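Sharing a structure here in structure tokens format.
A protein chain is absent from this complex, but the other protein chains hold their places.
Note that the chains are named A and B in the order they appear, and that numbering of residues resets to 1 at the start of each chain.
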Amino acid sequence: MTFHDAAARDFPAFSTDACIKCNVCNTVCPVSRVTDEFPGPKYVGPQAQRFRGPGEGSDAPDHSVDLCSGCGICTRACPAGVLIAETNNRARAGIVEERGSSLRNRLISDTDLLIRLGTPVAPLANIGLKNRLARWFGEKTLGVHRRGPLAPFSRRTFRAWWKREKRPTALEAGSDPSRTVVYFHGCAVNGFEPDLGRDAVEILERNGLTVIVPPQECCGLPFISNGLYPRAREKARRNLESLAQYARAGYRIVGTSTSCTHALKAEYREMLDLADDDATAVADATWDICELLVDLHDRGELDTGFAPIAESIPYHPPCQLKSHGIGLPAMDLFALVPGLRAVDSDHDCCGAAGTYGLKAERWQIAQDVGAPLFAKVRAAKAAGASRAACDSETCRWQIEQSSGVPTVHPVSILAESYRRADEAASEPRRRLV
Amino acid sequence: MPAGAEVDVVVIGGGATGAGVLRDLAMRGLSATLVERGDFASGTSGRYHGLLHSGARYVESDPISARHCIEENAVLRRIAPGTIEPTGGYFVATPDDPDDYLDRFPAACAKAGIETEPVPLDELFRAEPLLSREIRAAYRVPDAALEPWELVDGTLNSAREHGATAHRYRAVIGFERDADGSVAAVMTRDTRTGEEETIACRAVVSAAGAWAGQIAELAGARLTMSPGKGSMLIFNRRFSTAVINRLAPPGDGDILVPVHTVCILGTTDITGEDPDDAVVTEEEISALLADGERLVPGISGARVLRAYAGSRPLYDADEVSGAASHDESREISRAHHVIDHGARDGVGGLWSIVGGKLTTYRLMARDVTDAVAAALGNDAPCRTADEPLPEPAGHSPYWLGDRLAAIEAEGGGDADLVCECELVTRQRLADALDRRADSSLDDLRRTTRLGMGPCQGAFCMPRAAAMLDARRADGRLHPAAPDANVALRSFAAERLRGTRPIAWGDQLTELFLTAGIFRGTLGTDALPEHTGGDDAAS
Partner (left out) sequence: MPRADVVVIGAGLSGLACAAELAGSGASVFLAAKGMASTHWTHGGLDVAAPDGASTSRDGIARLAGSAGHPYARMSDHVADAVAAHRARLDGTAVAMVGDLDMPLAPIPTALGALRPAAILPMGQGAAVGPWEGQGLLLLGIGHFRDSWVDYAARNLTAGAWPGGPAEIRAVTADLPGLDARNNLNARTLAVLFDDPAWRARALAAMAAVVPPGAWRIGVPAVLGLEAHAEIHAHAQEVLGGAVFEMPSLPPSVPGVRLFDELRRRITAAGGRIQVGFDVVEVERDGRRVRAIHTEAASRTLRLAADTFVLATGGIAGEGIRAHRGRRLEERVFGLPVTAPNDSEWFSDDPMQPHPIESLGIDVDDHLRPIDPTGQPVLENVRVIGSSLAGMRYLEQRCGDGVAITSAHVVARSLAARSAAA
């Protein structure tokens, strides 16, 4: 059973039929490694699925599936091709459909709303985020853990900056699909890490690509992870509406968040059942930024004038990246930077899993899952690393907050290397600010 | 009447019918005992399709059966709700089904007293998203899923409450007859110990189903059975929430019944095979899947867990009723027939009850008991439709998710699961063993669903065998029960028998994994024949 067979078939969670009960999934699950509360992927996945009834959301007899963090490691380990994490996610959606969802889950999923509320009052909001009393209050009233990994709001959104700079939001006449890309910035860049967006645009432009940023919303993944499929579908449909025209015309859609890009590539079709032509076109056109840069390199089109960065950096490939099935493109790119030694964390999951690690009742689990990783990152720092790298935002925030080591996206390191090269050549390009 | 009769009546056969007869006799105040050569409900009653018929299937071909079914359908819902999953059912017309049948169907049902209701297609597909979109009409009928083991168990328990006894693993091997030819005693043999026992009695009811001909022969009576083999396929999951029937004259793969975690597609119908040698053939499997495709497209690519066959207890209609001859067993009446061998063959005191459906077991029991009771001078009324059966443990009525919900309510988790596929807990097995200390693993399977899921026992067999062994060591196992190694081996063989015919795809992978675990890691190829004494364990 391949992903696409399963999605194409009319059988929800049909892939669970392939389970031979062999327990491989149970040996890799990071959550059941640290807590007895979670019965593990086999039990909540293919096993429980047989007791759930053929319709989505009908007769959900279970609740422990809600402890699944959705990291997807089980799906990748399964020798029989069972889409375990995906099945769990659908089951959670069924439970939410039947029994409703908490205010907390609806709120933390709605990143567009949070950004709309947070950025105008960013300084104040950020004080709140740092304020122990406010966080304590947030935990008691909402169930958002007081030490849950939250990033400070940016004062200005990435989109606002883009608009101010009068940068393109649509194709210009005579655009060339091979030389123009659509940037899907995601909520993280928009509301919390606009600098990463600027790094990405800088790199793309440096490599001869025109970047456009058409209208877009949150990809909907937080809603998907929290089982709020109808809300996720609203987001997805609006994104598809905006992006499909580019995809059909042969333009690539590039993202800096492996979570958002995975939603565009896979979840829209596999979880939300949006398997129409638009969804397929967008899925086929979507690229993770490192994946795209490696592709440029393979074609001999990547500017390899990287200046040395003499440092050994711990790199954590996030679960979402691994679910892309594109290898470890960041590692290939790091290898192009002289002096840079990236060390694969060789650890399964940081624990954050999107919004999972924020939840008061899950925070400790998420910490325990990531603990060996945090230790490795701390050790790397002690050995001289100035930072860690990771492709997914919530994982970065989790690693940074739990290890105390600044954690950046791989392209930020590449951008820095390019800038150093420019400085060395004393012809600094305009840095995007 | 022979003096010193041990019981009034011996009932032969521990399927639904025999159990029903035993209960009816006991409730009328007659002393009765039942003997079954295997486990209870291990004959056709444990190898049937799982459907509590509404009768709609037979409205045209067999209106008597149809009427029996709908009447008993209501009775069983009243007296045995815990054994029924009220799934409801649909009759659906595919493009291959005849128009005229479709046109006549509602009226025919109405005439038989079966409520039907046309179902708009969009509603049907919402409720049953996996059904073929080529279906062009649908009717709702009061079908349901009926759990045979719990039903037989409950019926026997009720009979016991009224003073009857029932013995499994006791085969009838002959009869003692009086000078006038009537039966005076039944000779039996314990199939595990070989011990023989003769039970003197005033009357005998043969409820031996497809084997009734053999019993009649042992008594010197005449009864030609025409067993119709029916093969079925068990799929790993449900494809529908309700029973799905083809809106057509009965055919091969034309009914899909959701049963617990699985669904069962069936059945073929092949006349005249030995009921002890019902093997599922490749041709039957192909026919079933081809027909199943018309109901659920893609079903032939889905995972089949097992194939099995049952033997319809059909009698030769010519011989019994002198009716016109039929060439296909499906056209022989499904309605039951009581045969008084005294009147017919000069073997007094012996009655056979044949034909019928599991759905109509109580009615069959009533009819034969009426005859026997009258002959024995008992005129107590039949009360089996009024008094409910004792509740099966745990649920009433059951639903698909109940085991999972029960485990989740206790905090969830797998630590106490012996059979993970079917969520059989250690406690459930222990309870089953407490009730029946002479159980083999296969016997445990019938009452607990042990080993009935996708892995077909790969993981639970050794765990459950170890439980048997522990009980044997501390004297809690019946001496006649097989020891753990014998039980393990025979259960594994029994599981393999059902997977072999469908050993392709995922189920073959599972079979290889199982072989690897058993022979590779556990070394079962070198397992001693019997486990040793308990001197080893402290």
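List of remarks:
Everything below uses one rule, namely that contacts are C-beta pairs under 8 Å (C-beta built on N, C-alpha and C of every residue); 3 or more make two chains touch, one makes a residue touch a chain.
This is a predicted model, so every value here is computed, not measured.
The hidden chain makes contact, of the residues B:29, B:411 or B:479, with B:411. The residue touching the chain not shown here, chosen from B:104, B:435, B:476 or B:519, is B:519.
Within the entire complex, the positions of chain B that touch the omitted partner chain are 282, 285-286, 289, 300, 411-418, 426, 459, 462-463, 465-466, 469-470, 473, 484-485, 489, 492-493, 495-497, 500, 503-505, 508-509, 512-528, 530-538.
With the whole complex as reference, residues 2-4, 22-24, 26-28, 32-33, 36-40, 43, 75-81, 262, 265-266, 283-284, 286, 294, 298, 322-328, 332, 344, 346 of chain A touch the missing chain.
Note that only the chains that are shown with their structure count from here on.
Averaging C-alpha coordinates per chain places the centre of chain A 53 Å away from that of chain B.
Interface of chain A with chain B (complex): residues 9-12, 14, 16-22, 36-37, 39-40, 42-43, 47-55, 58-64, 80. Contact residues of chain B toward chain A in the complex are 127-130, 236-241, 261-262, 298, 302-303, 399-405, 408, 412-414, 420-421, 423, 453-455, 458-459, 506, 509-510, 513.
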